[in-house]
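Removed from the display is one protein chain of the complex; every other protein chain stays in position.
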Amino acid sequence: MQASEIYERIKSKFEDAIVEFKADAIVEPYLEVKPDKVKDICEFLRDEPDLAFDYLMCLSGVDYGDGTLGVVYHIYSMKHGHRFVLKVKVSVNDPVVQSVESVWKSADWHEREAYDMFGIIFEGHPDLRRILMPYDWPEGSYPLRKDFQVPEFYNGMKVPY
Amino acid sequence: MRQYFKNIFIAIWTILVGLKLTFKHLFVRAVTIQYPDVKLKLPERARNRLYVNIDDCIGCRQCEMACPVDCITIETVKALPNEDLGVTSTGNKKRLWVTKFDIDISKCCYCGLCVYPCPTECIYMTDVYEFSEYKRHNLIYHFSNFTPEEAEMKKRQVEQFELEQKMKKAKPAEQVPVNNPESGEKKS
Amino acid sequence: MATFEITTRSVRGDLKTDTMILNMGPQHPSTHGVLRLELVVDGEIIVDVIPHIGYLHRCFEKHAEQMTNYQQVIPYVDRMDYVAAMGNELAYVLAVEKLMGLEVPERVQYIRVIMAELQRIASHLLAVGTYGLDLGAFTPFLWCFREREKILDLFEITCGARLLYNYIWVGGLSHDLPSEFGKKLKDFLKTFPKALKEINDLLTFNKIFIDRTANIGVLPPDVAINYGCSGPMLRGSGVKFDLRKNEPYLVYDRFEFDVPVGEGKMGTVGDCWDRYYVRVREMEESLKIIEQAWEQLPPGDVHSAIPKKVRPPQGEVYFRTENPRGEIGFYIISDGHSASPFRVKARAPSFVNLSVLPEISRGYMIADLVAILGSVDIVLGEVDR
Partner (left out) sequence: MPEIFNMLIASFIPLLFILIYAVVILWVEIKVASHVQDRLGYMYTGGFHGIAQPIADLLKLLTKEHITPANSDKIFFTLAPVLVFASSYAAYAALPFTSTFIAANLNVGIFYIIAITSFVVIGILMAGWSSNNKYSLLGAMRSVAQIVSYEIPTVLSILTVVVAVGTLNLQEICEIQKGGISSWNIFKYPPFMLITFLIYFTASLAEVNRTPFDIPEAESELVAGYHTEYTGMKFAMFYLAEYANMFLVSGIAAILFFGGWSSPFGKFLSSPGWGVFWFVSKGLFFVFLQIMLRWTLPRLRVDQLMYVSWKVLTPISFVNLMMVGLWAILK
């Protein structure tokens, strides 16, 4: 199924959740949706038999550098062999996105990573801890954000050595 | 019951098959070599220790830019108009004194990215792979012909020259003679 | 020595017993690196597994943003899955090329296929060997290494490095194949099946090995898909999904090869033995691909399409390829004006595959956990990036 058809299907069900559908984006079209509806949309995408997006390829956090953070979902259907890109944008001051952990289990660690690196809070995630950074990494410091400053000292060690 | 005895039989059989194989390998020629005594010849493309032929370096900093781990540090000083630095073996004319060309080989990741952009092919990877040191700072290789003091002197010379130039620009005077043969010997 | 049933929890009755927390790793012989597993065990039976990762985190994604151009990211990409560096480079380079809309010469594509498949064999050899090591068989490990050395020699004569190649470049390759490559490759293709048979005899079909791995760590296909597993992990569960077949990239659609899937030959579909055997069979299939690719290899120049400056247009791409460990994907955002990527996200197969570990290891014994972890075949460089 083509991306535009998939978009039509989503539009017919979640008219109010859609922010933007960019059909002419370079390489792949994507659909931007509202962060508080993403779980419902994902559930719909997974459960609808002719969409059947059962495989979450990748979930990436992004810092766009202009005060917005984003989450990008690349999803794939093992059954039909089609793919789709969903996007969510939130402001850096209130970065709350619905968790899709209950839809695809693979989102579990990916969401933890996005939280760890960007501070995006996934609402409804059962175990939102840091995953790659050490547990004693300072609260509120998210290394992949564009405004991240490398600390001068880490645990008494000078950076860079 | 049949499965039970079959299992026992398969277990014994596969163990015997394995034993036969390992026993056979007792007499197979070893593939390892006795390293410090015997050394393999490395292929010509082997990427190991970096080497810089400083006589050919024109100080273009291409390698420094290409390095993904920033292990190369280059400092250059502009040659005075009266100094002739000669040409490299590839025929490029040298215009800069390379007062500092340090490679911190302990940071080097042996990717070889610095080798390709070099216009005079003066930086390349050799097949030397034994260069462990007791002190970490010994792994910073200084390829430049200048000692720090000489480099400092050179820098001051140029500063002074530029100052003079500025002064001269302010009040133009006769040309400084180019191609002073003595200053070409300054190197080393 | 028949297959045996797993009891999930010991019977307690009136006896007061307690679970014990056992720290496995970060320094442990069978965690394949610096993985720390917090095991909650009831005697020898595992109640829960909590993986703690990040000990090898090297900020790959941050590094990639800090580079001055796209080319410089490649050495960093190498270091993700350091036993299958060619595959990582391939995925990254193909993603950038797709973003730029770059066409590469046929010869480059064929050489890339040969390299990627050789790398797959090398990586699977390591996986098979260390799996034997995890289960106490030391000899197959070194036999596998002996074979792997031959592949590394091939890589060394081609690009000068044995492990971290920086060979596949955007638009081309760093070197063309050397003249002696063909002869050495043919030697390898001739001797490898024999070596593989020896390993099969010694390890794969050994009764003790089968008993240790069959019916252990069963991963049903729907769980595997839901957890995003890929590669031998997914195919071991019987899902016939291989990106080389399903989403052909390079010139994979021109070769004939099978996609081996787990068949439950020794136990249940999706157990450790299936995952292991899928890897062994994949090596044979890779051999087939290499043979065909070498025969069809066209002449040409490998440098002709390398662009002077890699500067993709504004846009983003998610490109995935089949690495030895599964689907490796790169999500690259380019802002259009700078020469370095705006954001690179690596979807590492081991990272995703590892997340299913707690799900499939509950109720087994500590010795089984080692077997399961070995069959997942993680590389910590890739898990932590």
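Labels for the chains are A, B and C, by order of writing; each one numbers its residues from 1.
One rule holds in what follows: a residue touches a chain if its C-beta (ideal position, glycine included) is under 8 Å from a C-beta of that chain, and two chains touch if they have at least 3 such contacts.
Remember, predicted model here, so these are calculated numbers, not experimental data.
Counted over the whole complex, the shown chains touched by the missing one are B, C.
Among C:V96, C:L135, C:V269 or C:V356, the one in contact with the hidden chain is C:L135.
Only one of C:W143, C:Y227, C:Y249 or C:W273 touches the absent chain when the whole complex is considered: C:W143. Counting over the whole complex, chain B has residues 8, 12, 15, 18-19, 21-23, 25-32, 34 touching the chain that is not drawn.
Residues of chain C in touch with the missing chain: 1-2, 4, 20, 22, 28-30, 44, 132-139, 142-143, 146, 202-203, 206, 208-209, 211-212, 365-368, 370.
As a convention for this text, only the chains that are shown with their structure count from here on.
Chain B and chain C have centres, each the mean of its CA atoms, that are 32 Å apart. Computed from the mean C-alpha positions, the centre of chain A lies at a distance of 42 Å from the centre of chain B.
Centroids built from CA atoms put chain C at 25 Å from chain A.
Within the complex formed with chain A, the chain C residues making contact are 53-54, 57, 59, 61-62, 98-99, 223, 225-229, 239, 241, 246-247, 313-318, 320, 327, 329, 331, 333, 343, 345, 347, 351-352, 354-356, 359, 384-385. If you check the complex, the residues on chain B that touch chain C are 3-4, 7-8, 10-11, 13-15, 17-18, 21-22, 25, 31, 42-43, 45-47, 65-66, 68-69, 109-113, 116, 125. Every residue of chain C that touches chain B in the complex is listed here, in rising order: 1-2, 67-68, 71-76, 78, 139, 146, 149, 156-161, 164, 166, 174-175, 178, 198, 201-202, 205-208.
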